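After this line comes chain A, so read on.
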Amino acid sequence: MENILEVKNLGIDLVTRDSIRRLIDDVSFEVGIKQSYGIVGESGCGKSITAMSIMQLLSYPLKTGKGEIFFDSDAGKVDLLSMKKEIRKIRGKEISMIFQEPMTALDPIFTIEDQIIETLEFHTNLNKKDMRDLALEMLNKVGIPRAEQLLGEYPHQLSGGMLQRIMIAIALICRPKLLIADEPTTALDVTIQAQILDLMNELKESFDTSIIMITHDLGVIAETCEKVAVFYAGQIVEETDVVRMFHGAAHPYTSGLLRAVTSLGDKSKSLYTIPGMVPVGGYIPKGCRFEDRCDRAKKICKNNPPELLEIEEGHKCRCWLYNESGDEK
Partner candidate 1 sequence: MKSIKRILKELFKDPMGRIGLIGVVLIIMLSVLAPVISTHDITEMYTQDKLREPCGEYLFGTDNYGRDVFSRIIYGARVSLEVGIISVGIAAIFGLIFGVISGYFEGWVDNLIMRFMDILFAFPSILLALFIVSALGPSIANTMIAIGIVNTPVFTRTVRASVISVKSTEYITSARSIGLKPASIILKHIIPNILSPFTVQITLALSGAILTEASMSFLGLGIQPPDPSWGSMLNESRKYMEIAPWLAVFPAVFIICTILSFNILGDSLRDVLDPKLKL
Partner candidate 2 sequence: MWSYIIKRLLGLIPVLIGISLCIFLVLQLIPGDVISGLLGIEENPELRAQLEKKFGLDQPLYKQYWDWISKAVRGNFGRSFRTDNEIFPEIIARFKITAQLTVMAAVISCLIGIPLGILSAIKRNTWVDGIVRIIALLGVSVPNFASATLLVLFLSLVLNYYPPVGYVGFFNNASVNMKIMILPAIILGTSMSGSVMRMTRSSVLEVLRQDFIKTVRAKGASEKIVIFKHALKNGLIPIITLIGMQIGSLLGGAVVAEQIFSIPGLGLMTLTAINQRDYPVVQGCVLFIAFVYVLVNLIVDILYTYVDPRISYK
């Protein structure tokens, strides 16, 4: 397996007592070894639940409805979705995750030491002293001063930036092959954001970890990722390498996103916004999901859903503009 992770035809459902609604539809992507893979999209587009589903962390009422997620584990290629209890051996050891809100992501009533060491307790046979040493070493690596003293403190005594560093330390302590970062900088101050991203880039090199970076912030993508998937309303609408996304985006939605960002620095233009809203409340349009907000929509877009096609090597796009069969209709 040349990729660390292969997501195939993933579907995620919202299951309530009397209905099933598909939130994520037919998502497929691959993350290469030591690659940084970005997933970008507006809130509600399904990027976070996609990340959660990789480690089977979805909870009621969300459920994976179909698909496979192959992972190149120590024990060979496995399908994470079909795993039962064994997935616990993967979680925290081979795949780790950090979350958006560092202030609430740690248990408030255990010390930092307890919470770093907990991961080691699950996955290693080290004794208490070795665990503590390892925890200290990790805290130093994530750039925390006075680590010794901090081990005995509780989450509410620390700042958000500090806690996110600790989250990173917890996530990397077992040297996982894949790190999933779900909006790791969103809840932080701008200056801290940059520090955390630098730290992640640095650690990625020294730990040889692949990263899936989930964000709504194109700046984060530009700074950390090699390959990007753009999510819209539960689907991937464009996937390409980061350079091509910023300089040759194909999908009208991606270009819209880019225009909304780039117009910020330019005072002569007013802020660009994509008109309309993400489809909500379970309503899924018959044709292209972006059709009613798209300024380049054609007749065909209304009633026929486009497919995700490779429009050039390493560049996929879900749009009738790049589909020859669409031109004929």
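Candidate entries met the following condition: all candidates are chains of the complex that A comes from, given by their letters.
The rule is simple: a residue touches a chain if its C-beta (ideal position, glycine included) is under 8 Å from a C-beta of that chain, and two chains touch if they have at least 3 such contacts; residues count from 1.
Remember, predicted model here, so these are calculated numbers, not experimental data.
The candidate from 1 or 2 that touches chain A somewhere in this complex is 2.
Taken in their complex, chain A has these residues touching candidate 2: 52, 55, 57, 60, 85, 88-93, 96-97, 99, 101, 104-110, 118-119, 122-123, 154, 156, 167, 170.
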